[in-house]
Structures are given as structure tokens and as C-alpha cells.
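One structure, pasted below without further comment.
All protein chains of the complex are present and in place, except for one that has been dropped.
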Amino acid sequence: MSQRIAVILGAGPGAGAGIARAFSKTHNVALLSRNPATLSKTQSSLPSTSTSHPFPADASDPASISSAWEAIKSHWPEGTIDVAIFNAPGGGFSPGGFLSKTPEHLERGLKAGVLGAFAFAQLFLKEAKEGTLIFTGATAALRGGANFSTLSPDKFALRSLSQTLAREFGPKNIHVAHTIIDGLIDTDRVASFAGEAKEADGRISPDEIGKAYVYLHEQARSAWTQELDLRPFTEKF
Amino acid sequence: MSQRIAVILGAGPGAGAGIARAFSKTHNVALLSRNPATLSKTQSSLPSTSTSHPFPADASDPASISSAWEAIKSHWPEGTIDVAIFNAPGGGFSPGGFLSKTPEHLERGLKAGVLGAFAFAQLFLKEAKEGTLIFTGATAALRGGANFSTLSPDKFALRSLSQTLAREFGPKNIHVAHTIIDGLIDTDRVASFAGEAKEADGRISPDEIGKAYVYLHEQARSAWTQELDLRPFTEKF
Amino acid sequence: MSQRIAVILGAGPGAGAGIARAFSKTHNVALLSRNPATLSKTQSSLPSTSTSHPFPADASDPASISSAWEAIKSHWPEGTIDVAIFNAPGGGFSPGGFLSKTPEHLERGLKAGVLGAFAFAQLFLKEAKEGTLIFTGATAALRGGANFSTLSPDKFALRSLSQTLAREFGPKNIHVAHTIIDGLIDTDRVASFAGEAKEADGRISPDEIGKAYVYLHEQARSAWTQELDLRPFTEKF
Partner (left out) sequence: MSQRIAVILGAGPGAGAGIARAFSKTHNVALLSRNPATLSKTQSSLPSTSTSHPFPADASDPASISSAWEAIKSHWPEGTIDVAIFNAPGGGFSPGGFLSKTPEHLERGLKAGVLGAFAFAQLFLKEAKEGTLIFTGATAALRGGANFSTLSPDKFALRSLSQTLAREFGPKNIHVAHTIIDGLIDTDRVASFAGEAKEADGRISPDEIGKAYVYLHEQARSAWTQELDLRPFTEKF
């Protein structure tokens, strides 16, 4: 079995699980989330022949991420982490009028969506000699829509972080990319609040997100992509 | 004298003082900064016929901003705040390699540059029936350059905030704008670390920034600008 | 009277007339359009104390623009052209499905919207020692919407041209700017096809566009704006 390790912070049942399944074909997969139930759900969706392990971690707490990172290295002492995916949802999806929000709402998003990404990236970039660091972004990274005052700022900031790191670490053999997930992901949770998709393939398949991340990882360094958008064929944009 | 009040958070000797001088022709000017020396320097640069007052406030602390806001209203009990300028510098200018930075560096920038802006905007938008809210941004709001990992994310996030508020509050008669200050500002501090400008007008005049902000405030609501870039004629961009 | 001349290519009854009225306070105004009726309508809207003259010119024909340029200089032999505004509408507003369009549709837009701008800019930049060159752009310069295949490409291209000229000629003392007119302009023609605006100030006032262009012209060179968006306070964007 490969000694390569892919670390996924935000290994929830949507994009996270799809990314985990995709990398599980070639990598040991470290699944990180705050929520143990989430971790076992994702882990149980992986092929039985794959190797994975859950590590509790809170994306809004640099110390917690650091502890998980050490635990990963202890768990696979011969392994090399060459894929790091920051897939945490930031402040969570809770649109609403600006005056109904508090600075604490925003601060939560900035901590979970930016500060955690910063700490996670440092752990990877301190050690990696080569490999891929991907940040999962969203439409709200490109446009600050009305009622998105606690959702969009952390997404913009995460995109900025991905750019600054791509420019610093690209020449050092680390591929840093950012994705724009533009549309609803096809999960049970989304179906529970938004109903079924109106059309086949009208929601983004988690496994297709996974394929895209593996594609980014496998790009040769003469032709790296910094930003990749993904949306269903029917999506308005 | 007018009973209109312009509040400037970040009333330092560069852009802040230029903005204060420009609005002092028509408004009582509330000067906010953490630094008392900064406030007296800015205040002493205003025309003697103008009305202004210093209010200590820490842009990274919502409670401190809120206290200053109440003090402004007590100071001019008959006044109406129709201009609010968020001109705080965020994390400060300290470029450097990503691995030389800590999450605390970034957090400071996010607090001073985004959280403070959020709290400041709430104070204004809760009360204002009309008027202008301007956020001072920078080139780093558009592009995450190498070595800018603690500088650029808060600028991106601030730009996002300005967009989301423009879209929500424009139809409610509040003009929300964001500026891109692209170049060095012509101040003594800049001269002390960067030397004199190579060419006349090669640095951005604080008073020209002030004129731009007044122009934004005076735009009729049938033709509002959301984002305004300002750079010296010689600037590479 | 000033010997300064402002040349407006696309001096129609909307933005063109507003720009002409604004500059007529300080400049002799050269009004250029293909349509003589348009020119007299615009001219009759100018203050009686102002100085203006109509010059027939076809924005899609470089030779025609060049002839008009020579005629302007003959008409005001002591004058200096320090303002040049390219306000031609490009391909005209005719949205529709891609397969209903022909390459000729697109070509018309590229000629009137880009080639004419290129020729016009060359005439100005060959001679000017200082001054302002403004290109009127649109929302379609930022986003290629569905059914805009013959509308958006020339707007994108015009924006590109404005950027390349700003970067080359800024350091040579020429201020090159591009505007984003984002919304319907308040004209009789718009009212005839779209009805009256639902709200006061819900359409962009031509005179406010004029003020914005004068503002751009009057900016000091230490703080020039390259791109200015203008939209009604109620506009969705």
C-alpha cells in the first residue's frame, strides 16, 4: 500500500466524502472533522479496501488542528502527507439581513473559514517538499450578495489566502489551488431543506468534486491550475 | 453650522486626515483612532473654522467602537451622522514569508480590518435614513500577492462586506462604496521608509483621496459608484 | 472663452448629451454622431451660452472619424483638445439567441464598438500632451450573459483597450478611464420601450453621467481612477 497520505479537513458527507473516496484509491486518507458522527459516516462510505482514519479536529481552533496533524503522523509514521484539503464550511450557511447578525456571527466564520485554513496550510507547508494544497471555495468568494454579510467575507479571504500561497509556494513545488463550488451539492442534507433537484444532474455530485481534486493533484507542474469552478450544467451564473 | 456629522474611523495622518479635511467644509467631523497623538495631529491639520472632535476607539474592538459612537452622539446631540468612513488599516503593512507568520498575525488583521468594519457599519446602518458608508480598500483587495498572507485576506473580506452591504442598503437610500487605494500615500511616514517620490505627484495626495470621498458622498442616487480605484499617474498596475 | 475642446463621439440624447452639457461649462464641445437629427437634438439641449458644433462621423469607420477630427481642428484653429470621450454604443442593444445571430451582427459591434474606439484614441493620443480619454462601457463589459453574444464581446474588448492605454499613457500625463454604466439611462427612448421607471431616480440621469465624466477629468494626477461604475440606487447587481 502507498505510504502517501491525504488529509481532509472538513470530511463531512458532501464534498468531503467525495474527495475522500477519490483519494482513497491512491492514498491513506486522514478524515478530520469536529463531529465524530460525521467522521464515521464518511468513513463507512469509503471502499473497504481503502485505508483511512478519523481524527477529531475543530477547524476554528489552530491548536486543535495542530493536535490532529501530530496524531496523523503518529498513526502513519512511515507516511508522507502530499495532499492537504481544506474543505471546512467556514461560518456555515445562514443568510439574513445584516442588522439581524452580530459581530460574533462573522467572527465564527472568519475563525473557521480563514484562521483554520491559515493554520492548516502552515502545518502542511512547513513539511511538504511537494504535493497539493486545495482550498474549497464558493460562489460567495467572487461576489458579496445581499444578506451574505456573515457568509461571503470569509470566502473572499480564503480565496486571497490561496492566491498568496500559490504565488509563494508554486515555485517551491507545491501546487496550491482554490475551487469555486457554484451550486448545491447532491446530499441528503441539501435534499432535506431544498427538496429533490428538478433535473437529473442538477446538483453537484460529491464524487465529481473528488475527481476534480484528484485531477488537480495529478496535473504536471508545467501546467497547474490555480482556480477551478464547478457547477451543474443547469446552474444560473 | 451644519448639524451633519462625518465619522472617520482611522483618522490617521494619511488618507484619514485628507478625508477629514475634505468633509470638514460641510460636516462636523468625528475623528476616531486608537492613538491620541494621531488624533491631535489630524485635528491640528483641519481648518480653524471647522468643527471636529477626537474620540479614542480601537478598530479591532466592537465594544470600543460602540462606546465612541455613543460619545459622538452625546457630543453633538442635535447632529445627524450621514457619513461614515471606515479607514482603519487592518493588519498593518508587514509583508513576509508565510512560514514566518503566525495565526495571531492574521487574526489581528481580521479583527481590525473586518470585524471592526462590520461593527462600525452596524452602528451606522441601524440609525441612518440616508447617507454614505465608505470602506477604504487597497490593491491587496483584488490580488493576493506572494508574502501577503497576513495582509491580503482582510482586504478581500472588507471588499466582500462592502458589496453585500451595497446590495442590501442601496435600495434603502444608503450609498455603500469601497475604494482601491493603489499606490503609496504621500505622507511623512511613507517618506521615512521609502524615501521621496521619484516624480512630482508620484504618491497619492491625502487631500485628493478626501475629494474622492466627498465626490462619492455627493453623487446623486440615480448614479452611484460602488467601487473607485485611485492611483498615481505613474503607478504600475 | 476657453480654447479647450471636448470631443464626444456618440453625442446622442442619453449619456452623450449629459456629458456634452457637463463639459459645455468649461469647454467648446464637438458633438459627433452619424445621425444629424441626433446632433441637433443634443445641441439644442446645451446652454445657450455654451459653444458647440456638430460633426457627422460614423463610429464604425476610422476614415470618417479622422475626417471629423480634422474638421474639429479647422473649426477651432486656436483650440486644444484635452477631453476625448468615446461614447458610441457599439453593436446596439439587440439581445437574442446565439443561433439567431450572424457573424455580421457581431462584426458590426466590433467595428463600431472597438475599431472606432481604437481609431478615435489614436487621433487623440497622437497629439495630446495632457488630458482625459474616457470610454463608456457597460455591465456587459464584466459578464457575458446568455443571449448577449453580439453585445458583450465588444464591451469586453473596449474595456481591454482602456486598460492597455491607461497603462501606456498614464505615465505620459493622459488620464484614460473606462466607465461601467450599469442600468437603464433615463431617456425618452428607454421610456418608450421599457415604460416609466418604477421609482424616482430608478434610472441613471444623463446629467449625473456628465458630472462623473467631469469629475474624472478634474482628478489630480496623483489620484486617478481607471474604472468607475455608475448605477441607480435600486439596481440589482
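We call the chains A, B and C, going by the order they appear; numbering starts again at 1 in every chain.
In this text, a contact is a pair of C-beta atoms (placed from the backbone, for glycine too) under 8 Å apart; a residue touches a chain by one contact, two chains touch by 3 or more.
The shown structure was predicted, so the numbers you read here are calculated from the model rather than taken from an experiment.
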item: Interface partners of the hidden chain - shown chains only, full complex considered; value: A, C
item: Candidate in contact with the missing chain, chosen from C:162, C:205 or C:219; value: C:162
item: Sole residue of C:24, C:87 or C:149 that reaches the chain not shown, by the stated touch rule; value: C:149
item: Residues belonging to chain C that touch the chain removed from view; value: 62, 97-99, 103, 106-107, 110, 114-115, 118-119, 121-122, 125-126, 140, 143-149, 152-165, 167-169
item: Residues of chain A in contact with the chain not shown; value: 167, 170-171, 173, 175, 186, 201-205, 208-209, 211-212, 215, 219-237
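Just so we're on the same page, only the chains that are shown with their structure count from here on.
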item: Interface composition of copies chain A and chain B: same or different, split at half; value: same
item: Farthest chain relative to chain C (centres taken as mean CA coordinates); value: A
item: Nearest-to-centre chain - CA centroid comparison; value: B
item: Shared-contact residues (touching 2 or more other chains) in chain C; value: none
